[in-house]
Every structure is written in structure tokens, then in C-alpha cells.
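Before I ask anything, let me first share the structure, which is written out below as C-alpha cells.
Left out: one protein chain. Kept in place: all the others.
This part shows chain A:
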Amino acid sequence: MAALYAGYTLRGLAPAQNRPNSGIQGVEAERDSDHVVVTDSTRCVTLYKVSDQKPLSCWTVKQGHTLTGAAVYNARTQEYVAVSDRKVIRIWKEDDIILDKAFKATVSSDVWRVHCVAGGDPVVLFHRGAVRLLDSLLSAPQQPIEEVLSPEEAISWSTNIVTESQQFVIFTTEQKGDHFLYLQRLNPNSLQRYHLEREEPGLSPLSFSVSYRDKHIRLLYLYPNGHVYESVVSVRAPVPEEGAQALPLPRSLLLSLPVGEGLLQAASAQELDEAHVAVVGVPHPSAGSGKDFLCIWNTNFQTLQAGKEMAGKIYGQLWSFWNKLFIPHGKTFSVIPYDCPKSSLASALGKQRQSLTNDQVLELIKVRIQFILGSLAKHFIIKMLNKSVFNLLMQTAPVEEVQREVQLLLSRTDTQDLQTSVGQLASTLASRSLNDPAFYTPSSLVQLVHTRYLCHSVCPDLVLLALERKDYFLCQLCLQFFPDIPEVVTCASLIAQEHEAGLNGFSLADEEDRSDNLAEGGATAQRDNEKASAAEQMCPVGLHKAVLLYPASARLLRSNICTMLSNVLFLQYLQFVYLKFSHDACKPTQGLRSPSLTQVMDWMGLLLDAHFTVLVMTPDVKDLLLNLHRFVKSQVRFVSELGKIEGSLQELDKMALKRDVGQYSIEIIELF
């Protein structure tokens, strides 16, 4: 299991309430695992000794100048390189105290960033996509810089990696909602352009992370809808001809993170090793919708391995060096050590992904491309459905129109997209209904619940709404289909319901006990029946409650909060249902929404097993138990008779079979 250890603060962040960014421009590794260079977004570069949590040196550019690129450390020359005012490259050593006295050179075009990793030379990436080695640039600072990107294209993220044989500069760009990945090789230089597959319209990747493994560069990127994709590019891919089109970049969905309400705003995913991804700014699946969490996910098993709440605002920035995660959050910049041991059981059991050979990857890519072409058509349809318009419609349109639109949406076949939209739609409708007493669309909500894409955490208002509107049908559906309703909510809904039932005079006298929620009722399937035979067989609990409590009962039975009274009530209910079943055994009952006979028997057995002594001691229940006993006895007698008949019939069956498989027979077969 991966683990996050107790973190510590490296430094504070400047208190700025409304600032969207953290004030940290970049963190870069320094000489060893204990040193980092932190560049803030204005004028300052600081060298920290991480374990001591203190700065070793600090360099500042003069007032009026700003640093526009994070400082990097060149381990070969032991120099720091930074960019100020977009065009000035500054180089200094650790013992230089005043930055302005150190070396600087002005270049002819805007610099995006300077990159340098251990084992590689510093490279300069220009705003317009050109790449130069720092040394060659400094030999002629005013050399002309070509424009690689088209005018509307802008770099959104960049990095630099070194493989065994080559150095790569990787950067992503955005152009009119399309995203591209550029792979720039150095020595010999070549540039390759890939087109990232489009996510839902309007969504652009929040963060990128790149890693190099087994001769492949793996790009990991996170979208605001919580999808984490991985794209694999071989470092030995053929060099494209000049002016070639952008290649489509196949991707695979690594994780689908829970996003809670709305889309992710500031989040980041960082690959830690081949099986683990650190994610910040995404809600913890079992801790509500707050997004201030740092989590480690295992991509092989799709499991959450570790999580930590980060106090304060998350800026969506995350760096990881040497088993330490660096996160600015709130007013602090924290360092959190982590550990991702590789599970060897996975590989022993053959669960670990086998590393693919180059040919296999190529094959895979081919297949993917075909798939992409096939699904392109579908995507266009989805694009047409402009989300904001739709949402607006949902918020303002009259009931009939909303119902029609929902129907339309649900009739779409593209289920993957449906999942997110259903959640949003349900919460929109629920909040609108809660705010506007005149507006309620029960049929649409039922339809949405029936898609099974919803759960309580996606749309917590729904249960509340159903209770408020006394829509027990919807409530029952929610209880039945939502796997994650907290017990508190279940209880609350049931208590509220009980209250209701009491007012209606439906229930038994012993309902003062507020905590016993275990009263049960006949499901809707029995509504008609019940009315017909109400005279002789009164359902012991309220009809509404019965509707509600069938799905809840299984859950509560497990959670062991049965009290004495509830047991009695439950038993009464079970007896009632049981009698019903024995009266019309052949009648098909409505699948999920009413308990089946075996379920009833199970519950009854469980209840009697667990509470038999208590039940026997209670005088009120005596009659009930005696009745039950009498009935069960008669049933047993009846069933044993049936057993005999079944036995003889079975014997017949056997005889027929036996004749068939004799020791010897002469048969005719025909071959065609």
C-alpha cells in the first residue's frame, strides 16, 4: 500500500485572498534529494534545504523586473538559470549574492521557460515553440528565432526529459479548444506534433505529467471531469516529414476520479510510478464533496491507496521529487513524503500489466486509431448538445418541457457521456425543485434514478427532496439504488416518514420509539391486494413506510441497530408478507421492489435467531409467535407432502434417463 506520511511546512505563502495562484512559479530539484529551488511568481528565487525546512540562499531581481520562468539548476556547471522579463536569461552561481551583478543575456524572442534535468543540458523553450540549447543560444544571443506555432496557438505546459540516448522537450499547446502535444528531439533535432483526443467540449486538461519507462514516454493528463488519461509515445517513433499533419494521440482511461459537484477547478495529477498517481484537488470518495484532498491512487487495481486533507485553498499545483510531494495550499507550502511500494503479489498473480514490446504498442496504436475514427461521428453529435444551454433550460423551462428534454437525453445511446450529465441534471433539478415549491418533475427524477448512474454523493439533495415532497416511490428507489446513502440519512428519512405515518393513523401504537426504524411494509406490488383484503389482514405498518422500508431494511438489518420494538414490528411485517405469499404463491411479484419469499424467510430466520430469547420473554409477541408457529407447522406438513410427490416424480425422471443409457444399444446416426 502506498502511504502518505506526516508532512511539514517548507514556507508560508504570501497572504493574498483573491489570488487564483499560489504565488509559486516553479519548484526544481537541486543538487541532491534534500535541496530544491523555489521560484515565486514575482522576483524571488530561493534555495531550500528540505529536511531543515529553511532557506539557504535567496536571490531577487531588482524592483521593476519580474521573473517569468522558474529557475533551474544546472548540475554540470552548478549554476542557476532563470528568465526575467521574458527576454533576459540570467545565470548565476550559489555564491553570487546580488543577482543583478551576475551574467545576463538578452535574446531576440520571448522565452517560455528554461528546462534542465539531471543528465541533460539546459534548453530554452520560446513562446513560439522554438527550442535551443542554452549554450548555443548564448553563443549568439541575438540569433533569429523561428516561429513554430501558429499565431493562435499557445503553450500551456512544458517539460524536458532525458532518455538513454536523447533529450526531449515536451510541451502542450492549445489552439481554439484543441490540444496538441509536441515532442521535440534534440541532437538530431526533430519535432513531432500530436493531437490530443477531445474530451467533452469546453474541457481542457488541468494538468500534465510525463514519465519515461521502457523506451516509451508516458503522458498523464487530468481533465476537469475527473478523467485521467494516459498516452504512450515511443521514443523511437519514426521522424515525420516536414509539414506533416498532427498525428492523433491514442489515449487510455487510467482513472475516473470522483469529482463531486461540478467540475474540477484547480487540480493536478502527478504520476509517481507505473502503478501510482498522486492527485490533488479532487474530492476524497468517502469524505463528501470537499476538493481539498491529496490522494494516491493505484491505477492497476483502481483503488485509493492513501488520502490526506490539505487545509486551505488548493491551487492545483503539485510537484514530486525523490519521494516527496510539494504542494502549495492555503497559506503554506507543504512537503509530504510518500512511499509507493510495488505489490509483488500482483505480478505473481499475473495482474500486473505486462510491458509491451514495441511492435505490440504499434499494433495497439493502429487499433486505437481505427477506433477513434469510428467514434468520431458520435462525438460530433455530443458536441452539438451545448451544455450551458441545456442547463439553462433545466433551470427555467416549465415542467413539461423539462420532462421532454430529460426523456430525450436519456434516449441517447452514448452511455459514457450520459453518466456525467445525468448527475448534473439530477442535482440541477433537485435544487430547482427545492427552491421552487411549484416545480416538481417526479417522472423525470425517477427516470434519472433508474439509469443507475446516480448515487447519493452525486446528488445528495434528491433524497431530501423526495422526503419533502412525500414522494415515497422516489424515496424507495433512491434507498434501493444508491449504494452510498449514509446511515444518518436513512434513519432521518425513516424517522420523518414514521412521523408522517403516525399522523395518518396508519401505524401501531408503539411508535413513540423514534429510533426503531425497522418497521416494514408491503411493497407497492401489494397495494391493491392489501386494499382488497384490508379487512381481515391489516398490514401492521403504514403503507408509506412499508414502501420505504423494504430497501432500507436489508441495510439496517446489517447495521445491527434493531431494537426490541422494531423487531416485533418487523416480525409482524414479515409474517404478513409470508402469509401473503402463501396465499398467492403463483402470483409473480414485482422483481426488485418487493421482498421475495426467500428474502422474507432469510430475514425471519435471522431475526428469530438473533432475538429469540427476547422475543419469547415479551408477552405481546407471544400470540404472534404462536400464530407464526402454527402457520409454519402447517406449511411444513404441506411441503413435506409435496416433497414426497416430488421424490416419486424425480424417480420417474431417473427411470426415463436410465433407459436411454443402457450398456448396449444399436442406434442410427446420420452424418452430413
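Everything below uses one rule, namely that contacts are C-beta pairs under 8 Å (C-beta built on N, C-alpha and C of every residue); 3 or more make two chains touch, one makes a residue touch a chain; residues count from 1.
In this text, contacts and distances are computed from a predicted model.
According to UniProt, the chain absent from the figure is "UTP4 small subunit processome component", selected among "UTP4 small subunit processome component", "ER membrane protein complex subunit 1", "Cell division control protein" or "DDB1- and CUL4-associated factor 13". When you scan A:Q245, A:T598, A:T613 or A:S665 for touch with the missing chain, the hit is A:S665.
Even with one chain removed from view, chain A keeps its contact list with that chain: residues 341-345, 347-350, 661-672.
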